[in-house]
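Only one protein chain is missing; all other protein chains are in place.
Coming up: chain A.
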């Protein structure tokens, strides 16, 4: 198809750069253009399907609204070069990762989130190096004009001054609500994509003392958003725009709600790994997982299998955890012996990365796939099927 042709040269350029490195490193991945099928067992036992971006990158997002394909959006982070957004699609057999679209993006991308109800819409947080911005973009009609590689800017979320951390889409799926977050402020937007406008519904300052760093929208309660700050995890009620609750915990880097189990929240720290919280008794974590050798950068709960948690870290690894924190009581009932039996909650560690891994996304369509993105621009799709809990 025309798309394949389009992505062709780019991918080959990525290959060139990559093959250079790969030549003297452990041959864990073939060059990207040769997609590695999940059947092909490689040297490192990796079953991953790789894809290379041209530049460094930090963020990848599942395109949840695309119900026909398992696809991901990812964007590059390059100060000086022209940045790109790649729309990647997993072939139906799950053996190939194809670039379905390649679009230029004006600035380096620090955060990217796909719209949950329109597969062509997504948000980015970007930086010019000196200042930050956030915008909603629309992917042009696939079979439109030739100049389809430019993104249509639906709206610019320009209510911020400082460093913008992230844009969150309302998880309910149909809502046109958005939240953008900078270090001090929480802004709730109402998006009208047809009119190409976004209006500030409300804006609230978290205060100078709380330097916000990110957050997650509660999928069980659309009025609740968790925001991480320097010293705590804050819970905001969007109706009143008030910080209604908080867990004191310093330096939380990432937070994710368990979509299957209400009240369960997973956080990642720099130093002390992963914590699983039950928000009904938030004094202490329900469970702790060791996390990564260096910083644990991000955590994601599987959208379907409630016990599965993925984490990525700056130790160039992706860890798959089995956290039965849900059944905390059972765990305590089972004595020390049982806990000995379940020696390690770590199901697997995917270590075939060359650099810190920052991007992580489960596929919501085929929840046994996840996409990871290391800083060197490598997207790897892995299947966790061998580790799925028996049902």
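Here is the rule we go by: contacts are C-beta pairs under 8 Å (C-beta built on N, C-alpha and C of every residue); 3 or more make two chains touch, one makes a residue touch a chain; residues count from 1.
The rule is simple: contacts and distances are computed from a predicted model.
**Q** Considering the UniProt annotation of the chain absent from this complex, which name among "HORMA domain-containing protein", "ATP synthase subunit a, chloroplastic", "Vacuolar protein sorting-associated protein 51 homolog" or "Cardiotrophin-2" applies?
**A** So, among "HORMA domain-containing protein", "ATP synthase subunit a, chloroplastic", "Vacuolar protein sorting-associated protein 51 homolog" or "Cardiotrophin-2", the name matching the hidden chain's UniProt entry is "Vacuolar protein sorting-associated protein 51 homolog".
**Q** Could you tell which one of A:203, A:220, A:263 or A:294 touches the chain left off the display?
**A** The missing chain is touched by A:294.
**Q** Identify the residue among A:152, A:270 or A:304 that touches the chain left out of the display.
**A** A:270
**Q** Across the whole complex, list the residues on chain A that are touched by the chain not included here.
**A** Touching the missing chain: residues 20-21, 24-26, 56, 79-80, 127, 129-130, 251, 270-272, 293-295, 314-315, 336, 354, 356, 375.
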